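One structure is given here, and the rest of the page talks about it.
Yeah, one chain of the complex is gone here, protein chain that is, but the others are all in their spots.
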Amino acid sequence: MTDNTAQGFTVPIGPQHPALKEPGHFQFTVDGEIVTRAYVRLGYAHRGIEKAAEARSWTQNLYLLERVCGICSHIHALAYSLAVEQLAGVEAPPRAQAIRVLVAELERIHSHFLWMGVSAHEAGFDTLFMYSWRDRETVMDLLEGLTGNRVNYSANLLGGVKFDLQAAQADSIRRGLDFLEQRTRHYLDVVSNDAMFLQRTRGIGVMTRAQAEVMGAVGPTARASNVGRDLRVEAPYAAYRDFPVRMALDERGDLEARFEVRIRELFESFRLIRQILDDLPPGELGVRLPRRIPAGEAVVRLEAPRGEVYYFVKSNGGDRPERLKVRTPTICNLTSVVRLAVGHQLADVPMILAGIDPCFSCNDRLVQLYQEETGEGRSMSWKDLRQYGIDFYARRQA
Amino acid sequence: MNPLAALFALLIFPGGLSLLAAGLVYEWVDRKLLAGLHNRVGPRWFQPLADALKLLVKEEVVPEGVNQALFIGLPLVALAGALSAAVYVPLAGLAPVHSFPGDLIVVLYLLSLLTLGMGLAGTNTLDRFSLIGATRTLTQVFSYEAPFLMALLGAAVVAGSLSVSEICAYAGEHWLILTQPLGFVVALIGLMGKLEMPPFDAPEAHTEIVAGALTEYSGRGLAFFHLGRSVELVVGLTLVAAVYLGGLSSPVWFAVKTLALLLVMVGLQALLARLRIDQTVGLWWRYGALLVLVQWLVLILIQRS
Partner (left out) sequence: MNTEEILNLASEVVRAWDWTSQVERPRPGQLDVYISSLAELVPVVVGLRVKRLGYLAAIVGLDLGPAVDALEVLYHFCPGDALIALRVRLPRRDAVLPSLCEVIPSAEVFERELAEMFGIQITGLHTPERLYLPDDWPDGVYPLRKDFDPGLLNTREGEPRS
């Protein structure tokens, strides 16, 4: 904790704090209840993935990068696959691309339901939290039925996808979507009409269009401020060329708009998934890729649930990448949120933070736990670890 | 009253142990019903007891920089306040153990001791979450206390007495919820504010300030505060039910009426999102106080005619 008198009254939030489900550190200097200064420190979930990727083969990296984020795992694997395919000069067959988009949209539904629950919880509205998480189970079951996993679906291969879509699976997805669509309609009603909830969202954390552009906001956060940034529309990738989507925009730029934009996106996802199920192109599920990828650079940008994911992959013609850079949407939106918090009530800060759907483990990728990933780290038995803990504190006491 | 009977009433029934037990039961009902509305399973019947016992046997950590006597004493004062308030209300539908003219005011102040204790406990520590929580707790006291008091005084005026037992006797013949609906609403919601239930849980909003004023408390102190809150839940429900729902004449009616009130409170908790502290204050002074004043105006007009 820092000195109280020098900088006013500073409230630390994180790295361990009930408002944050993941580690990040924020310091808010408050005057009474009003925030006057905000500061951010990241890196608590740093795993060194960018460096680790340089030590792994092209195929191994697919599994590593799927684990950048626990919620939008598919989109990371997809971005990496597309980048490698671009370097190798091949394109996955249409059926594979459609299945990739199908999983991506199911993941978006999953992520938005999760987000809705978390931010309702930040507002102290636990009923919405519990219900949206119950409904999220439906889409997780669908994903499990399709891919075998509730998270980290592992649907992608370099050059295609791992599995085909059966008729029975398509039917269960349709049934699940019918239920979710009916629930989503109800939630849209709640977030746009519940007077008590609107007190916590309407006019809070307003980001104007100009601010959103200057601060480089992406995804639903930008679209709620009327910045038309949606890569599925601007630069369609995979099967979005054949299955176009409409962008959900809002001009209010406050928390209410961020709720509404995400919920309206859900309807678009439902429509898109149904359309893909109806018109799934026939054909192969994948193409073969060479073990060595030709030298070159590839940039791939995809629309993750939280906004734009950016991958830069450089190959030197070897069997592993020369350099891999991941930029997740949260890092773009975090700068904006830290600025937005100033001038607001402390009570609104968790809501504003949650409003961008932050994902810290996406953000923090580099170095700290590198030794474990390369297997060079020490392994300790439970007994050793316990003794180590006792010694550590004994040393500190002395 | 002979000393033995008084001791029994204080320690065993209806005060003391049985009141603590009732507090735990009501807390369980509250949590279980809320869980039902949240679509959760909720705790098993002995969970509040298990929580309390666990906290009681845990080590109590006294942080640096606090006034030790206050840190240990305040939870006791808070619990004692809630327990002594029970002496003046018709618990379990029985006549109050002790009664004197004007005890309504004493009850209300004893009930406030818990909140006051929590606020002071928060300001006693150096922790900033506690300090903000304490500021919010005390701010909230000043917002709901006056409307709550005025609502109950409305009942006292028509009963012509400031004694809880006489008000209850009067309420037994007149259902005040019908004649003073506005007062009832303010009193019930005021009770939710007193208990810091959602939507008035800004003082302990854990997504902002961890556990508010009680952040530094662990073990015994925390258990006492929790028990005090459970007891206050029972006492407050008894008071509101006795005054507005036609008095409390038997244990069965006591259970039915207080549980019905609790059900309403649980429904409100599930329906409403948390209010910011400025919104809470605004709500009480803009609407709560106004409603009570309207109630008073009506009462005065009726009494005149």
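Think of it as A and B in the order they're written, each chain with its own count starting at 1.
Here, a contact is a pair of C-beta atoms (placed from the backbone, for glycine too) under 8 Å apart; a residue touches a chain by one contact, two chains touch by 3 or more.
Here the structure is a predicted model, which means the values were calculated and not measured.
Trainee: Considering the complete complex, which visible chains touch the unshown chain?
Mentor: Hidden chain, whole complex, touched shown chains: A.
Trainee: Where the complex has a chain not shown, which of A:33, A:135, A:308 or A:357 is the residue touching it?
Mentor: Answering carefully, the residue with contact to the hidden chain is A:308.
Trainee: So which of A:90, A:196, A:235 or A:249 would be touching the chain we can't see?
Mentor: If we include the chain that is not displayed, A:235 is the one touching it.
Trainee: Determine and list the chain A residues touching the chain excluded from the picture.
Mentor: Interface residues of chain A facing the absent chain: 39, 41-43, 46, 48, 50-51, 213-216, 229, 231, 234-235, 299, 301, 308, 310, 312, 314, 323, 325, 327, 331-332, 334-336, 339, 364, 366-368, 370-371, 374, 376-378, 388, 392, 395-396.
One rule holds in what follows: only the chains that are shown with their structure count from here on.
Trainee: Please give the residue numbers of chain B that touch chain A in the complex, ascending.
Mentor: That would be residues 37-40, 128-129, 131-132, 198-199, 201-202, 205-210, 270-279 of chain B.
Trainee: Can you tell me which positions in chain A touch chain B when the two form their complex?
Mentor: Of all residues in chain A, those touching chain B are 1, 4, 9-12, 17-19, 30, 33, 120-127, 130-131, 134, 194, 196-197, 199-200, 345-350.
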